[in-house]
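Apart from one protein chain that is not included, each protein chain of the complex appears where it belongs.
A and B label the chains in the order they appear, each numbered from 1.
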Amino acid sequence: MADSKFYQTSEKLTLDQIAKLCDLKLPKNIDKKRIFIDISSLDTADKNHVSFLNNNNYIDKFKSSNAGACFFRKGFLKFAPKKMVPLVTDDPYHLFAIIANAFYPPKKITSGLHPRAHIESTLKFDKTVQIGPGTVISGNVQIGHNTQIGANTVILSGVTIGKNNYIGPNCTIGYSNLGSNVKIHNGVRIGQDGFGFAMDRSGHLKIPQLGRVLISDNVEIGANTTIDRGTGPDTIISEGTKIDNLVQIAHNVKIGKNCIIVAQTGIAGSTTIGNNVIIGGQVGITGHLIIGDNVKIAAKSGIMKNIDNNKTVGGIPAVEIRDWHKQTVIIRKLVKKRFNEK
Amino acid sequence: MADSKFYQTSEKLTLDQIAKLCDLKLPKNIDKKRIFIDISSLDTADKNHVSFLNNNNYIDKFKSSNAGACFFRKGFLKFAPKKMVPLVTDDPYHLFAIIANAFYPPKKITSGLHPRAHIESTLKFDKTVQIGPGTVISGNVQIGHNTQIGANTVILSGVTIGKNNYIGPNCTIGYSNLGSNVKIHNGVRIGQDGFGFAMDRSGHLKIPQLGRVLISDNVEIGANTTIDRGTGPDTIISEGTKIDNLVQIAHNVKIGKNCIIVAQTGIAGSTTIGNNVIIGGQVGITGHLIIGDNVKIAAKSGIMKNIDNNKTVGGIPAVEIRDWHKQTVIIRKLVKKRFNEK
Partner (left out) sequence: MADSKFYQTSEKLTLDQIAKLCDLKLPKNIDKKRIFIDISSLDTADKNHVSFLNNNNYIDKFKSSNAGACFFRKGFLKFAPKKMVPLVTDDPYHLFAIIANAFYPPKKITSGLHPRAHIESTLKFDKTVQIGPGTVISGNVQIGHNTQIGANTVILSGVTIGKNNYIGPNCTIGYSNLGSNVKIHNGVRIGQDGFGFAMDRSGHLKIPQLGRVLISDNVEIGANTTIDRGTGPDTIISEGTKIDNLVQIAHNVKIGKNCIIVAQTGIAGSTTIGNNVIIGGQVGITGHLIIGDNVKIAAKSGIMKNIDNNKTVGGIPAVEIRDWHKQTVIIRKLVKKRFNEK
C-alpha cells in the first residue's frame, strides 16, 4: 500500500476492467465484477490486490502469496495458490505495469502560471500549462499543452517544449527542442556548452558550441544528468530512450530509439548509438564511435571501438561478453595456480 | 588559521576545557589555564594552536612542529618536541575532531522565513526554523525545530523533516521522511521516480514508483547526489550513514547504519547494504544483492555477487582483496615474461 500522504489518487478496478486494459481472456467461472483496490508485491499482497511473478527467484513467495489476482507465465500455473485468480500471459511485468498505471494515474496538475514564476512578459501559454514558483522562462520559449514545469527551473531563450511534458524542479534547459511526453527529472542540465577546446599548453582555446540538443517524444532523463549541446551538429536523443541519473552525454552524441542507459554512464563526443541499445551503469564510451542496433553493454565496461549490431560486450576494454567471462575465469585460475605453487 | 571572511566564530579554550571535552588526563605540572586559540596542522601550528598526529607519514613534521599542544598515540611520546603539551590518546583524530568542533561551533543561524521564500500558506513552523530566499515549500510539509533550509531549494508536498537539519541551497526533496541532525549538501535530489520500466523494443512502459525515501538521524548526503524513491517498498538510509558527492542510490536500496560511501559510487535497485560498510569511490554495485555488515569495498570495484559479513573486496568483478592484488601481480609478471621472450 502506497503512503497516502504521497499517493492519493488510486482507483478501484473490476476484474473485467483489468482484463480489458490488458487484452486478456479471463478463465471461465470467475466473478468478473470482483473489485481490486491496489497492486502489491507477492509477499505483501492480500485478496484485494493484483500482483505479478516475473522471475524464478520469487517462486516460493508466489506459492504462498495471498494476492487476489496475479500475472504470470503459463508454466507457473501449477504452482499458483488455489484462491489466486490466474492472469496468464507471456509478459507479466508489462501487463502489471499497465494495471499499476491504471491504479495510479498521473496526478492531475493544477494548471496555471505561479505568481512567483518569472515569465518573459511577451510569452503566452495555453491555460493547461503549469509553471511553478521561482521558475524562470526566458524570451521566445514555446511550451505545449498540458506541460508541467517544476519550481526554480530555468528555461533559456528560444527553447521549444512539446505537450504533456513533465520537467522537474531545479533544472536548466537551453539551446534545445523537446518533443512530447518527455519526462525530465530534478536537476537535469541540458544544452550547456560542450567540452571543446583547441588544446595548447599556453592556454586552451574554447571552440564556440553552435549546435542544439534535440530530444524526441517519450524520452525520460534522470536526476542531475547532463547533456551538452552540439558544436555545430546537434546532440540528439531519439524517441522512447530512457536515461537514468547522473549520466553524461557529450556534444554531438546521437542516441537511437528506445535505448536504456543506466546511471553514471558517460558517452564522449560525436559517438553514435543505435536503436534498442542497453547500456549498464558506469559504462564509459569514448568519442567518435559507432555502436550498432540492439547492442548490450555490461555495467562498468569501457568501450574503445565500434560495436556491430546485436553484440553483447563487457570489460575494460570491452570484448564479447563470453570472452570477458573467460578472462575473469583465467585470471582467477592463474592466481590459484601460481600462488599455490610457491 | 581559517579565513575570517568565512569563519568568524572561533572561541578560545583553556587546556583544562580541552581535557574535559576529551575526557583526557593532563600531565602534572602543566598550566591548566593556558589558553589555546585555534587548531592547525603540524607544520603551520604555533604555540597557541592544538594539532594532531594520526599517521606515521607525518612523523618528521611532528618532530619539528611548533604546536602548543598535540593529540598523538603513546608510542610517539619520545619524538614529541619539548615545548609541546602532549595529549596522549588511542584515538588522536577523534579527539582532534571534538576540539575542532569546539573551536568552530556551527554558525548560529538567523531564524525566520525569508519574505522571498514561497511557503504554502497553511503551513506553520516553529520560529527557530530558517528558510532561505527563493525556497519553495509545498503543502503538508512538516519541518522540525532549528532546521535550516537553503535558498532556492524545493521541498515537495508531504515531506517530513526532523529537527536540527541542514539542507543546502538548490536541493530538491520529495516523497521522503527525514530524521534529525540530517545534513544535505547543495544540489542533492531525493525522491524522484526510480528507473523502472517494463522493457519492450516497441517502447518501454514506466512502472509507477509508489514508495518513499526514509532517511534516519545523523545521515549526511553529499552535493549533487541522487536518491530515487522506492517502487513500493521504500529506499532507506539508516542512522549515521555518510554519503559523499555525486553518488547514485537507486530505488528500494536499503543502507545500514554508519556506512561510509565515497563519491561517484552507484548502487543499483533493491540492493541491501549492511551496517558499518565502507565503500570506496566510483564503486558500482548491481541490483538485488546483499552486502553484509562491516564489508569494505576498494575504490572502483564492480560488485556482482552477494558479499558475506566482514569481507574486504576489490576488482571488477570484485574478489577478496588479497586475490585482487595477486591478480594485479600476476598480470604484470606475465607482461614482463612474455614480452621479454620475444
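The definition used in the following text is that a contact is a pair of C-beta atoms (placed from the backbone, for glycine too) under 8 Å apart; a residue touches a chain by one contact, two chains touch by 3 or more.
Computed from a predicted model, the values in this text were never measured in an experiment.
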Sole contact to the chain not displayed, among A:42, A:80 or A:250: A:250
Touch criterion as defined above, residue of B:254, B:300 or B:326 at the omitted chain: B:300
Full-complex contact with the absent chain, from B:37, B:260, B:304 or B:321: B:260
Residue numbers in subunit A that touch the chain omitted from display: 118, 134, 136, 140, 152, 154, 156-158, 170-172, 174-175, 187, 189, 192-193, 195, 197-208, 210-212, 224, 226, 228, 232-233, 246, 248, 250, 264, 266, 268, 282, 284, 286, 302, 316-317, 319, 323, 326-327, 330-331, 334
Touching residues on subunit B - with respect to the absent chain: 2-3, 5-7, 39-41, 44, 91, 93-94, 96-98, 100-101, 103-104, 114, 116, 132-134, 150-152, 168-170, 183, 185-187, 218, 220, 222-224, 240, 242, 244-246, 258, 260, 262-264, 276, 281-282, 299-300, 316, 328, 331-332, 334-335, 338-339
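FYI, only the chains that are shown with their structure count from here on.
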Whole-Å gap separating subunit A and subunit B, where each centre is the average of the chain's CA atoms: 29
